[in-house]
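In this view, the complex is presented without one of its protein chains, the others remaining in place.
Coming up: subunit A.
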Amino acid sequence: MKTMKWKKWLVAGVILSSLTACSSSGSGSNAGESDYPKKPITVVAPSGAGGGWDLTARSLSKILGETKMVDQTITVENKPGGGGAVYLAEYATQHKKDDYKLFVSSPPILINNLKKEGNSPYGFQDTTPLAQLTKDFGAIVVKEDSKYNNLKELMEAVKKDPKSVTAAGGSAPGSMDHLVAVLPAYKSDIDPKTVKYVSYDGGGEAIAALLGGNADYIATDASAVGEYLKAGKVKVLGISSTERLKGDLADIPTFKEAGIDAEFTIWRGVFGPKEMSDSAVAYWDKTLKKLNESKEWQDELERNGWEAEFKDGKEFETFLKDQEKQVEDLLKSLGMNK
């Protein structure tokens, strides 16, 4: 009896120590190897769980694993803080040669680098853009019993007394949720600096603040609100897309339809380290293209309510340079640029 237990214990120990071995590997440089990848790969979501980056990272690793496009295990890690700036600092300094660490990002990688307050010294130039995978949009959301029924009413209330309306989002002031939250105000001739914005750690906490009555409206990713809308917990007042979305959000007007002349696209993409080896870059270029063409990935996008938009590494980099200009202009008009 006693030996039995010892054996079980031993098995657990072996399983566990082999697992630890996996997790602690993954650093060090392996430039120029053609048998890439030969070690487990980590995809980092530089935020808490449940937000857009996290979901993208998890979908990506899930489909790559299920379709056997990548033989190695892919794990997702969450590294929250500073709207992604904390992890980027670590990534750009400590993992710049680590071919086995990728990360998922979106406009904040540009915004953090351009804004004045809480500037991140690192930007997309300190990475190797591998591909854009999806696009999403911002949504302005209020609680189901809110007195505001459309974007115009909400903005009029903000205009009348900015102090009386609390906006919230899952990222720091000057970052994406904040930009989405003030964009309608800015376009309604309200000084965006007067909009009262409270930042939480990730979209999940922001939704909790909304449901608990600690915020009057929140700005969050359109793809993250479907579940709460279906459950009748929230009203979505507007989406920052150019045309109506499909699925759960088909009945929600765009900003334009709601009378606000603005749009904002949240692209999401995968990045590698700046000094990624050529073989690894080539591997991901090929693999991510294949991923985009697979039915499994397209189904996954649809399930999550994301719109497909694929750009390979080169196109993506050109696009980023373009976007950088646009974000800079937006921040300038808000008086928040570097």
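As a convention for this text, a contact is a pair of C-beta atoms (placed from the backbone, for glycine too) under 8 Å apart; a residue touches a chain by one contact, two chains touch by 3 or more; residues count from 1.
By our rule, contacts and distances are computed from a predicted model.
J.: One chain isn't displayed here; going by UniProt, is it "Tripartite tricarboxylate transporter permease", "Fe-S cluster assembly protein SufD", "ABC transmembrane type-1 domain-containing protein" or "Multifunctional fusion protein"?
T.: For the chain missing from the view, the UniProt record says "Tripartite tricarboxylate transporter permease".
J.: One chain is left out of this view; which of A:157, A:211 or A:281 touches it in the full complex?
T.: In the full complex, the listed residue that touches the missing chain is A:211.
J.: Out of A:233, A:274 or A:289, which touches the unshown chain?
T.: A:233
J.: Check each of A:69, A:157 or A:198 against the chain that is not shown and name the one that touches it.
T.: Once the missing chain is taken into account, the touching residue is A:198.
J.: For subunit A, which residues lie in contact with the unshown chain of the complex?
T.: 2, 5, 8-9, 12-13, 15-16, 19-20, 22-24, 27, 48-50, 54-55, 58, 62, 65, 73-78, 80-83, 85-86, 89-90, 93-94, 112, 117-120, 163, 166, 172-175, 196-201, 204-205, 207-209, 211-215, 227-228, 230-231, 233, 303
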